[in-house]
Structure formats: C-alpha cells, structure tokens
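Every protein chain except one is present and positioned as in the full complex.
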Amino acid sequence: MGMASINAQAAGKIELSDTSWVSVGAGVRVAGIYSDEGAPDGDSSLDFDTQNIRLYVNGQVAENIGFTFNTDEIFADGPVDVLDAFVSFSVNEQVNFHIGRHLVPADRIEMNGPFYGLTWNQYTQPLYASDQVDVAGTYGRDDGATFWGKTGKFQYAIGIFEGLSGDGTANQGDSPLMAARFAYNFLNMEDNPAYYTSSTYFGGLGDIFTVALSLQSQSDGVGTEESPGDFSGYTVDVLYEKALSSGQALTVEAEYKSFDSDYEGGSPSDPTNFGLFDGESYFLSGAYLLPGDGMGRFQPYLRYVENSPSNFDSSTLTEAGLNYIIKGHNAKVNLNFASGDANISGYKGQDTNSISVGFQLQI
Amino acid sequence: MGMASINAQAAGKIELSDTSWVSVGAGVRVAGIYSDEGAPDGDSSLDFDTQNIRLYVNGQVAENIGFTFNTDEIFADGPVDVLDAFVSFSVNEQVNFHIGRHLVPADRIEMNGPFYGLTWNQYTQPLYASDQVDVAGTYGRDDGATFWGKTGKFQYAIGIFEGLSGDGTANQGDSPLMAARFAYNFLNMEDNPAYYTSSTYFGGLGDIFTVALSLQSQSDGVGTEESPGDFSGYTVDVLYEKALSSGQALTVEAEYKSFDSDYEGGSPSDPTNFGLFDGESYFLSGAYLLPGDGMGRFQPYLRYVENSPSNFDSSTLTEAGLNYIIKGHNAKVNLNFASGDANISGYKGQDTNSISVGFQLQI
Partner (left out) sequence: MGMASINAQAAGKIELSDTSWVSVGAGVRVAGIYSDEGAPDGDSSLDFDTQNIRLYVNGQVAENIGFTFNTDEIFADGPVDVLDAFVSFSVNEQVNFHIGRHLVPADRIEMNGPFYGLTWNQYTQPLYASDQVDVAGTYGRDDGATFWGKTGKFQYAIGIFEGLSGDGTANQGDSPLMAARFAYNFLNMEDNPAYYTSSTYFGGLGDIFTVALSLQSQSDGVGTEESPGDFSGYTVDVLYEKALSSGQALTVEAEYKSFDSDYEGGSPSDPTNFGLFDGESYFLSGAYLLPGDGMGRFQPYLRYVENSPSNFDSSTLTEAGLNYIIKGHNAKVNLNFASGDANISGYKGQDTNSISVGFQLQI
C-alpha cells in the first residue's frame, strides 16, 4: 500500500482535457447479522442487509472548479438517493469552498462516513441534526456553504447550513445552522479529501496524533412552532496511530460528545416536533494491525460506547471485531460481536447480542 | 471557446468500437438565496438550494442508434429521478426519432432546460402540462415519440405523447397529446443536440435570428372525469444574437405564450382534477457579453415577465442579473436581483425581492 493512495477511493477517471475530467466509482457495504433476539417474536434472527450502495460521480470542469455527485440508498430499500451534490472552488491550500449539499463539519465518525471508520458499527451514538434522516439533512449532509483549508498542521472547516427549516418547524425566523471543525495534527498530517477523515491509515502515514473540536448550533433548531428551543453541541475527538515494524500498527480512537437541546420530547424524524438528544456520549476504540504476507491482514479491535442522556438511564455497547484488510478501505471483510443496550438514539434500548459478517468494497 | 464545442456538455466518453460508445457526465446548479420575506414568520431568509443535480449517461449502440438516460432530483430532496429515458434513431439530417421518455416539443425556455438559458430564473411563467410535476410528464418530458430534423434553415419536431392519462383522469378516451415546434433560422444556424435550444451562444455562432412557433393540444387534457375539458396552447419565441468586436455579444430573447384551457379550477398537481393556466404570458430579456481576458467574462442582463390569466389579475417580475461565464454553459456563476409578484403558477403571488448567488457546472 503506497502512501499516496491509502485513503483515495480510486474511481475510474476519464480525462477530457488538461484541466477537466470526470470519474465514476462505487462503494458497497453488505452484512449478514445474527441477533439473539432479532426476530419479531423475540427469537433469534439471521438477516442480510445492504447497508450502503453508493455511486460516486466526480468531476473537474476547469482548474480549481469541480463538482461531487454521490448517491446512496438512504431512506429505505429501493430508491437511489442524492447524498452529495455540490460545487467546489479551490483558491489554494488555505482557501476552499463547498457549496450545495455536502458534509456538515462535525466529529470524526461523521467525517469518516461508513467507509473510512476503524470499526464496523460507528453509529451507535446520538448524532447531530444533519444525520437525522430527511428532517435537517441526511447522512450528515445538508444544503449550505463551507469554507475549509489547512495551514501548517491546523485544519479547519466552517460552514453555514439550512439545518431545521421550513413551514411548520420550530425555526420560524429561518435561523441558519452554524457548524465548524478544527483539527490539529501533532505528528504527521492525516491525508484525506477536503476536511474528511479516516479512523485508521493502516500505519501507512506513519505516526498520527490528531485532536479535533467540532461545534454545531442553531437557534430554534429543535422543538415545535409554538415551543421552539435552541440546540448546541460540541465534540472532541482524538486519533492516535503508531506505525510499528513489519507494517504493524496500533490505533486508538476516542470521542466525547456533549449535546444541549432546549426542548424535551419530540422525535428526530418529525420536522414539526423535532427532538434531539440532550446529554453526553463517548466512545473509545483500540485496534492492532497484524503483519501478514497473504491476501489480506488482520486488524482485531475493541470498542466501548456509553450514552448518557440528561434525564434518563445510561446505556452501553461493547463491540469486539476483526477486520480483514485486503486493500485498505477499498476491500475489507469484518467480523464483529456486539453486546449491549446502546444505540443511535442515545436512549437505552433492548439488551442484544449480535454477530455480524460484513463486506466492504469501493472503487 | 471554439464553435464546435460551444453548447456541447463534454461528458467523459468511452469508445467501445468504431460505432459504439458510452459517455458519463453530470450537471449541478446550486444557489444561495436571500429573500426579504422568505422566512415562515415573514422575516427575511437566507436559503441554500441544490436546484439541479443531473447524471448524464448516453450511448451509441450501433451506427445511428443510441440512447439517453439522464436523471435529476425532481420531486423533492432525496431521490434520484429519471429525467430522460429514450432510444434514438437517425436516418439522416431530415429524419430522426426519439422514442421513450423525452422532451416534449415546446417553447425555447423548455428546450433550453435550466442549463442552457440566458437568465438564471427562466421558469417564472405558466408551463405546459408536461412540466407540471408527475401528472402529465415531468420537467417537460413525457412518454411518447417525436419525429425531428432540419432542412436548410428550417428545424422541426413533431411528437405524440401520453399527456394527461390514466384511470380517474379527465382523459377517459385516452386521447394523445400532440406537440410540435417549428423554428426558422434567418441568419446563422443554432447548433444544439436534436431539437434542443440555448438562449445564448456567447457570440460564438456569429449572428443569430431565430423565430419559432410551438403548439400543444390534448382533447380531455384538463378537468375531471365528470367534467373534462380540452387544452391547447401556442408559443412564439424569438432569439436574436449579434456577435460584436472583441468577443462581445448582444443577446435579445422574447416569448409570447397563449394557453386555452377549457376547465376552470383544479390544480396542476392533481391528476383527477387537473387544471392548467388559461391566458397569456410573455417575457423579454436582453443581455450583453463584455470582453475580457481573465478567468471568465461578465454578461449583465435584464428580464421582464408578465403573466395575464383570463379571469384574474396580471403579475410581473423583473430580474436584473450578472452572469460570470467561465466556460460557456459548463461553468458559470450568476448573481441576480428579482422583484415582483409573478411566478410559475401564472397567478399573482406575494410581492417579493430576492438576491440569489448561483453556481452552474456541467461536464
């Protein structure tokens, strides 16, 4: 694995001129999941799930002017949905813009997306408004504009977005959602497109130690038209990776998240009565990439998540997994065991044990 | 800008043989819009909008036999929707066919689509049935067959389509929609794929003066099952472009539209009670492309629209805009101010002032 291509998904590119091109790629994540109480009648279940199927269409129209059009199957089985749809302008390393539907600056697991995580089940924590399907953005994307870049070892992304908006929502005055992410690379620089992240580089970038702070807030960003509330949240995330001999690597990842939602009740799926998690959440993951000369290499990992809503019981989830890395984030197989009562809502759910075998491919 | 490529969106092409190929391209239009009364509570608003995100997949399977598959995000945020899905046969310049879901022959702003217009906000006038979302076609497309071609300076397109149809609609006898467009190029020929149009060639085609007549009609094309009505409409559109020294160009565009709908009431979005505009509408636009040696060139413009329904008040809209043309219709930035009470319904709306900054890219 050469360093340059470690986290580039290598789509097929068609050159049109010296300064213009279009590329086509795709990504798929499928899994078979055994759950000890997953059947409707409470018995065990075996389910197959196409978790992501993405089409990547990117292009550069002129020097420093490009677009990104990605799709996924978001809302349910069936439709191909628009994931990203934005134009990008690059002035230099310090000054870049994304305009349109694009990733809202946030914590690392959001900037990874599902394809660049360390662990298979990243989204077992409460998420920002932009990742509540179809109310104030979807899959972490929203319509807006982001200024991003880096200077030295400091990376930044500051954006303004729609957030919760529209008739019947709490946001009658059309307040924007403000979002920012600031990261400092104490050791080597992480290397990803734009302000995106990965939670492992498989040791290929050498030693990494990055600390990031992300912030989001929106006035009248939760609640109902009659009873609007403000939302603000922040996240601190840390990635440490140590490259060892024979291509081995130790990776440690952690996030602490604090959400302050001035509205109790509501639902993340109801725009007219929109509720977000209020409280704290954190996770800690550790992984070790083993040496190997075969088709792939093993990367066992352990992850622990705890979600603590302000006025309800805490919940936890432990995931013990084994990645089989064939071609970085572009081809891997995952086996994981998960046990606990924590989930994406942030509120305590059924205590479940599950075994999942997953396959991830990208091109 | 060479003449040959002026209005060709230059998708990435993969040759399969001497006579077959497939190409992939995309188009995106995003805008940030300030409106003085756009918030739900009547205050000012700032909104971001992904107005179009298109995937273009075209191919030639054998000599003179090809297909077009284009998508857009039509119905709401989220799904990728089928825009065009047709096969095409070319016998010669005079004799060509499109069969499947394709553009219904109509007036210039419809044949431009959003990407080849002169002004940013073309669709502030009442439109034909095929551009009433999902009732009798979408975005100007419908299922049908069109015969098209040109002879000398005369261009023609004559089609038969489904139009309003199906159980519960006014059209119990399954009458087809007939549509035609006839254009005469008094000066140089306009140069676009098939019977499509553009409202500016940035002076690249020399002097243009084209007058076109388009007609559409469908028996039982409006109303309800119990009270069906006939629809017919015609449009005259004119494009004048004068190429001047130093690459400058003067462009004048105008349309006059007259719709005769034998049914009062109903809605353009209700197939069982389908209503279309009845009355007249016109617009006049003028633009001037300035010289320039930089990254792009400025093209200020002015547009005035007036919609006059038969039995209701007239409404008007004035748009003053500035295009910044980086790469023809493939890369441009737009700034516009719009003021007035006219909109796509044809009926008087709220009097609004807005400022929009838009970005358009295609490849």
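Letters A and B mark the chains as written, and numbering starts fresh at 1 in each.
Definition applied: a residue touches a chain if its C-beta (ideal position, glycine included) is under 8 Å from a C-beta of that chain, and two chains touch if they have at least 3 such contacts.
Computed from a predicted model, the values in this text were never measured in an experiment.
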- Task: Please pick, from B:27, B:149 or B:176, the residue that touches the omitted chain in the full complex.
- Result: B:176
- Listed in rising order, the chain A residues that touch the chain left out are 10-14, 24-26, 28, 30, 32, 38-41, 43-50, 53, 55, 73, 77-80, 295, 326-327, 330-331, 359, 361-363
- Message: Need a quick check: the contact residues on chain B for the chain that isn't drawn.
- Response: 14-16, 20-24, 57, 59-62, 65-67, 69, 71, 74-75, 79-82, 85-87, 99-101, 134, 138, 143-145, 160-162, 165-169, 171-174, 176, 225
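Assume only the chains that are shown with their structure count from here on.
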- Note on the structure: Rounded to a multiple of 5 degrees, the Cα superposition angle from chain A to chain B is 120
- Round to the nearest whole Å and give the separation of the Cα centres of chain A and chain B. 38
